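All protein chains but one are shown in place.
Presenting chain A:
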């Protein structure tokens, strides 16, 4: 069952349309991540769901009820903010119980709900402290606790980990994933960090310039992106894009092929129904981790830099054009000179010049 629906939802600031006809269904209990570059509208969309921004047109439904004009506190949502937004003059206990106080919940029940949330998040020893006396991670847990006590239908997270250091971010990411599993709640989570999106999400919504580019599971987006933007955004290091031209094609000598112009290599193409006519310029994508020593094709790459990360080795180099990245697992002896970067032709993805996937 759909917990939250967006139908043709748009948002304009004056004449500037920042969210453009968004259609989205979010299932009950799903962990949905909005991801995209800065300024793509993901936080604005989240704020529209929360009721902190007006919806210019379209419909928002939560739990089957239209919520466009409903007060934020009555939408059945709770929100965790990037800067935590804890009230600095209140103790942790007061912060967590504040919304319930305003909802007219009896004091005994507020205490019980606050204690339950504090137990889940191991906040009991901190209940009488003020936010200024807490570390970043503790504040984050209090912010989540403040959301939990309300028993919302939908949790909204607006880049909640971006103020934490790298180590704590990984720790809190795991905590949030565990919490979601434990509560079984519907979560919408905004981030620009695609690693966060890939590790947490049941479903990822990739946004660009106020529009949904693609929606799917993390692996669907990774393996089967709809366009060049999604292909480039999902995956780290990002996918290599090589300018190419359609070659051959039904000439009876090996079937369709593309020529990778930066390397002067022609690669056979299989399984594509809509390959454009020979001579058409296209873009070919290959993920850095798809290079392997047993590949049936090779690119001669002039090495410019090698990063030895222990668990993997990243080689940066180029043919005659843009820099490409090749990723090998483990420690590699590669240092400088030229690299015969081998790959399988079947691992290539093809995009039109406009960035649409050729299937």
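To be clear about the criterion, a contact is a pair of C-beta atoms (placed from the backbone, for glycine too) under 8 Å apart; a residue touches a chain by one contact, two chains touch by 3 or more; residues count from 1.
Simple rule for what comes next: contacts and distances are computed from a predicted model.
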Consult the UniProt record of the chain that does not appear here and report its protein name from "Aspartate carbamoyltransferase", "Rhodocoxin reductase", "Dipeptide transport system permease protein" or "Lactose ABC transporter membrane protein".
"Lactose ABC transporter membrane protein"
Of the residues A:29, A:58, A:72 or A:137, which one touches the chain left out of the display?
A:72
Determine and list the chain A residues touching the chain excluded from the picture.
47, 50-52, 71-74, 77-79, 81-83, 85-89, 98-99, 102-103, 132
